[in-house]
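The structure that follows is given in the form of structure tokens.
Only a single protein chain was left out; the remaining protein chains are all shown in position.
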Amino acid sequence: MHIKICAEVFDPWQEIQLHQHSAQNLAGKFGATSVFIGTMRDFNGGDDVKGMTLEHYPGMTEKQLGKIVAEALQQWPIINALVVHRVGDILPNEPIVLVAVWTSHRGDAFDASRYIMEALKSRAPFWKKERLQSQAERWLVKNTDGYL
Amino acid sequence: MHIKICAEVFDPWQEIQLHQHSAQNLAGKFGATSVFIGTMRDFNGGDDVKGMTLEHYPGMTEKQLGKIVAEALQQWPIINALVVHRVGDILPNEPIVLVAVWTSHRGDAFDASRYIMEALKSRAPFWKKERLQSQAERWLVKNTDGYL
Amino acid sequence: MSIKVRYFASLKESIGRSEDYLEFAGIATVADVWGCANPNKALPDNSLAAVNMDYVELNSAVKDGDEVAFFPPVTGG
Partner (left out) sequence: MSIKVRYFASLKESIGRSEDYLEFAGIATVADVWGCANPNKALPDNSLAAVNMDYVELNSAVKDGDEVAFFPPVTGG
């Protein structure tokens, strides 16, 4: 299991490959991998967005993500998991978050990755401030429920 | 949308990157990517597995996968989708199937990728024959339901 | 009536052929195609059938030139 807060742009596919190759318990033993990637769009709420700044609460972020992954481990037979989240200044088309879960069977991988993603959205202390094309800045107010 | 039957080993992350970079409608426009990868394990039902052969029904496979993706497009606002499936001789740790869905919002990406994967498992004409460590061969009898 | 019949996977192995070409009058349904091509063998219970690469029931009609396929439950993915 690995949780990483990343101040620089990251390549989600490279992160997954590196993790998969370095994880001793994976080779030949996993049947299912479910991956979610959240990527910054260049529009939101009808406005063109130039970029955003992701603030976080160092320490609490890692603690809460650790709890979330631990909860998932209790609920599903997870072989391995990886969570990567950007902070700092982000441009459109850059990845914001990566959640990957390796299991034996596909239902567990889908359920666990979605659980981690939803819990991250509602509990991990990150805050987004968008910079609009007009140079105005605005804080996002609330994440929506991804199960609806 | 792209559907690919692959007789050689493929790198799922490379397939996703290539597709994402070549898809004109993706840059800056998608917020969520949900990816599922099925990988061959080196054991099954308590036995060591050396390899497997994946037979398919050329033509019908593509037709059924096309229908499945079309069904998903009707149910969710999908920006793009990629399905890759191996056929032929496969070794443990090699990817068997890749389903990737790009959407604006995460719930749709999770739902649609899982729908495509379940439909593929129940309707796409592929058949697996395992080669055991003992040199014995056996056809897999039935896929299980991934929603249970 | 001319029908191409295809078999896959364990069913192909158990009957020992991958294809048949039927030239018979009096074939009305998919079940007739099986019976005509395999007169001494019942279609295994869980078998699936397709006509022109779409899933069908065994009582579905067939017409001249159709490709009919029989195979066990699929196990891809």
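By letter and in written order, the chains are A, B and C; residue numbering begins at 1 in each of them.
Heads up, the rule we're going with is that a residue touches a chain if its C-beta (ideal position, glycine included) is under 8 Å from a C-beta of that chain, and two chains touch if they have at least 3 such contacts.
None of the values given here were measured: they were computed from a predicted structure.
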Displayed chains contacting the withheld chain: A
Candidates A:S34, A:Q64 or A:S113 - the one touching the absent chain: A:Q64
Omitted-chain contact residue, chosen from A:V9, A:A27 or A:L140: A:L140
Hidden partner chain, touching residue among A:V49, A:L82 or A:M117: A:M117
Touching residues (missing chain, whole complex) on chain A: 38, 54-57, 59-60, 63-64, 85, 96-97, 117, 120-129, 139-143
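In the analysis below, only the chains that are shown with their structure count from here on.
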Centre-of-Cα separation between chain B and chain A, whole angstrom: 23
Chain centre separation (chain A, chain C; CA means) in Å: 48
Residues within chain C bordering two or more other chains: 77
Multi-partner residues of chain B (at least 2 other chains): 38, 117, 121
